[in-house]
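In what follows, a single structure is set out as structure tokens and then discussed.
A single protein chain has been omitted; all remaining protein chains appear in their positions.
Right, subunit A next:
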Amino acid sequence: MTNFPFLSVLTLLPLVGAGVVACIPRTRAQVAKVVALVWSLLVLGLSVFMWIAYETGSTDRFQFHESYTWIPSWNANFTFAADGIALVMLMLIAVLFPVVILASWHDVDQSTRSAPAYFALLLAFEFTMIGVFAAADIFLFYVFFEIMLIPMYFIIGSFGSGQKQYAAVKFFLYSLVGGLFMLASVIGLWVLGGHTFDFTELVKGTAQIDQNTARWLFLGFFVAFAIKAPFFPFHTWLPDSGGAAPAGAAALLVGVMDKVGTFGILRYCLSLFPEASRWFAPTAMVLAVIGILYAALLAVGQNDLKRLVSYTSIAHFGFIGIGIFAFTTQAGTGAVLYMVNHGLATGLLFIVVGMFVARRGSALVSDFGGAGKLVPVLAGVLFFAGLASLALPGTAPFVSEFLVLIGTFSTNKGFAVVATLGIVLAAAYVLWMIQRTVQGTLNPALTEVPAMSKDITLREKVVVAPLIALLLVFGFYPKPITDVINPAVQFTLQDVGAKDPVPTVEAGGKVGG
């Protein structure tokens, strides 16, 4: 089974699905939805097989290695390989897409746009997402990194709400600017690193690049990833996009796509430019901590639910950022775990918010108030999603946030202490949002909206149930994930040349097994 070309099949499968769904005429919307859902479940099934086939104890950094010649003139190949970090991200993608497709079931019903197009775009987006995490050739990675913009651009621009055109263009331009900086670095890396795009060879090849050049190349990559993540001060596109995108797509935007940024920093910035990473780490930590506090403060002040969730997401990315640049196994493992848990928690939060918005026809906090009296179960789910998002013990994000903070504390006490303030602010923005929307006295305007009297439907239960279950399971028993992540993080830290502070190795070892 391990000889099965998992990654290439997994990458191509949703692309084929997108083609199939796009061919369904727009009058047969129901067929398109079912096909898209079944297709995404197929992808999930294959991913589960891949997860089982993955050997956790292996000493190889990469598994499922495949390589096919592409452009011999440039030595670019279709090379796929996954380490533990990529594997958990692929699993996250595979889980989130069917959930989002089911959550978006009625998103296009009211619009004049074509439903098959929407679901085809979602599957096309899944293709680019899987590709970007599965690629082990920098050229191929770059290609996926850029083309992922196109489906998301049309999803936001065509199917979004509010200032969707502005948001779509801003999203595209921001990402493209970052991508072009990266392009310059990719070309530079290729010329100086020995005319190869293969990740493993480049890790060896970059050692010869002189320090100054390597720092510039690092910055090219870092800017691209920092825009994608997004880190302060490159974050301004996310609230606009998250606010304008349909809720399901927004869940994918912050849940999966933004992870490309942090994944890219871990995989490419750290391993390819170890010296530059160490040189830049203090600056990155400062940016990350500013991001945590600044975005949390802005989230407190938001009146638009989707924008609020977007800001919370930026704050969470600050935590991932300090976890990455703390250079300890605990913090690194915590950061990767955070990437997964954040995808689940914020994805759930976005989807539930989407359910509220779909009922009320507005995303403004002030348009709600006491909604829990009308839709008690849905309000309960929102409450749970909020608690998971603020990393309540017992939910999965707590484990990751805790790992990040203790891992950071052992090397950078100051940053860890300041970042802890973010937890307090997180409680503020989540609880205040809950209080203003679902608790308190009932807003009389809500009773006039017939849809608001309809509590969670069966479809919606099916959507939220797996996410809630996963959040609880990983909150108590994260070992299956950390076992996969830990070796990959250690390989990365080896590349950086960072050593864990002596006493904490024991603790890190226990978590990782």
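FYI, a residue touches a chain if its C-beta (ideal position, glycine included) is under 8 Å from a C-beta of that chain, and two chains touch if they have at least 3 such contacts; residues count from 1.
Simple rule for what comes next: contacts and distances are computed from a predicted model.
*Asks:* For the chain not present in this complex, what protein name does its UniProt entry give, out of "ABC transporter ATP-binding protein", "NADH-quinone oxidoreductase subunit N", "Inner-membrane translocator" or "Sarcosine oxidase subunit delta"?
*Replies:* UniProt lists the chain that is not shown as "NADH-quinone oxidoreductase subunit N".
*Asks:* Just to verify: which one of A:Phe80, A:Trp190 or A:Phe474 makes contact with the chain not shown?
*Replies:* The missing chain is touched by A:Trp190.
*Asks:* Among A:Glu66, A:Glu126 or A:Glu146, which residue is in contact with the omitted chain in the full complex?
*Replies:* A:Glu146
*Asks:* Touch as defined at the start, partner being the missing chain; which of A:Val88, A:Ala103, A:Ala168 or A:Leu446 qualifies?
*Replies:* Residue touching the absent chain, from the options given: A:Ala168.
*Asks:* Hey, which of A:Leu180, A:Val203, A:Leu392 or A:Val418 is the one touching the hidden chain?
*Replies:* Missing-chain contact among the listed residues: A:Leu180.
*Asks:* Can you name the residues of subunit A that touch the chain not displayed here?
*Replies:* 70-74, 142-143, 146-147, 149-150, 154, 157-158, 164-165, 168-169, 172-173, 176-177, 180-181, 183-184, 187-188, 190-191
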